[in-house]
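Removed from the display is one protein chain of the complex; every other protein chain stays in position.
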Amino acid sequence: MSLDNVNHGELLALRDTLRSFAAARGWQAYHTPKNLVMALIVEAAELVEHFQWLSGEESLTLPAEKLTAVREEVADVLIYLIELADVLQIDLHAAARDKIARNALKYPAPD
Amino acid sequence: MSLDNVNHGELLALRDTLRSFAAARGWQAYHTPKNLVMALIVEAAELVEHFQWLSGEESLTLPAEKLTAVREEVADVLIYLIELADVLQIDLHAAARDKIARNALKYPAPD
Amino acid sequence: MSLDNVNHGELLALRDTLRSFAAARGWQAYHTPKNLVMALIVEAAELVEHFQWLSGEESLTLPAEKLTAVREEVADVLIYLIELADVLQIDLHAAARDKIARNALKYPAPD
Partner (left out) sequence: MSLDNVNHGELLALRDTLRSFAAARGWQAYHTPKNLVMALIVEAAELVEHFQWLSGEESLTLPAEKLTAVREEVADVLIYLIELADVLQIDLHAAARDKIARNALKYPAPD
């Protein structure tokens, strides 16, 4: 499947939902990029916390309850990332595709 | 637009691209959840670094060059988040939708 | 007061206390540098969480209860930093003094 053929609506639809969500609660004034990067790294750290005392191998086979908690933290990171991209008017999907293209040049695959 | 009607292929397409990318370079062995959450928070911090000495207001109007750098860091966070979700077999889009639904119950909008 | 004249025992005394603490609980096996840097950044993020929605000005005048919580997080960061330095056999105080000296060369004070 080529990246060019997929529907690009998924992240934009989440963005629209989150935008309405914040507006309905009057949270926009708090959503400066400075504040949102702080919220983002806090959620990233809540993710790190689940893995800090595990071995690499243990981290691959989480108990169901922990996996559920991790799934929530992963969602929180995505949510703040989408909100940050929104206030900075960054197209998250295009940014990721561009970065992957740059990485392909930077780290050529062995033959 | 309802979230139910969008094509859900965007994040999965990025996941597939990143999966091939890592496989072609023999990086899968390094991609344990433990290592990936570390890489994720490192990228989140590179994002934080751009904003640490700015006021909230300044953070809303970045110079073009800084915005370009921030766009790359935002992409890096998304890339590692997709890779982490992949090794944990978490559907990132479903996780975000579920979390937004839970947040709507937790923080009811004022009338 | 010159830095050269102070007693250097404070951080080493904390280190000794923390070393006994971990040994008495059988925690040393978990105290690899990799795990400790994860624990350290988790505590740093708990600190960030207290400030994420505050303005710079508000962050200077915390309510008493919040300040008490922040004081605990600050302590946690120092504790993990001392434990990390210990397992890596880094003299924390000497490292800080060396870094300040390097910073003085890198950022000369205006006349």
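Each chain gets a letter, A, B and C, in the order it is written, and its residues are counted from 1.
Here is the rule we go by: a contact is a pair of C-beta atoms (placed from the backbone, for glycine too) under 8 Å apart; a residue touches a chain by one contact, two chains touch by 3 or more.
Quantities reported herein were computed from a predicted structural model and do not represent experimental measurements.
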Where the unshown chain meets subunit C, residue by residue: 1, 3, 6-11, 13-14, 16-18, 21, 24-26, 32-35, 37-38, 40-41, 44-45, 47-48, 50-51, 54-57, 59-60, 62, 67, 70-72, 74-79, 81-82, 84-85, 87-88, 90, 92-93, 95-100, 102-104, 107, 109-110
Interface with the unshown chain - residue positions in subunit B: 30, 35, 38-39, 41-42, 44-46, 48-49, 51-53
Hidden partner interface residues of subunit A, rising order: 38, 41, 55-56
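Assume only the chains that are shown with their structure count from here on.
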Subunit A and subunit B: spacing of chain centres that average the CA atoms, whole Å: 2
Between subunit A and subunit C, centroid-to-centroid distance (C-alpha), Å: 29
Touching two or more other chains - residue numbers and ranges from subunit A: 35, 38, 41, 44-45, 48, 51
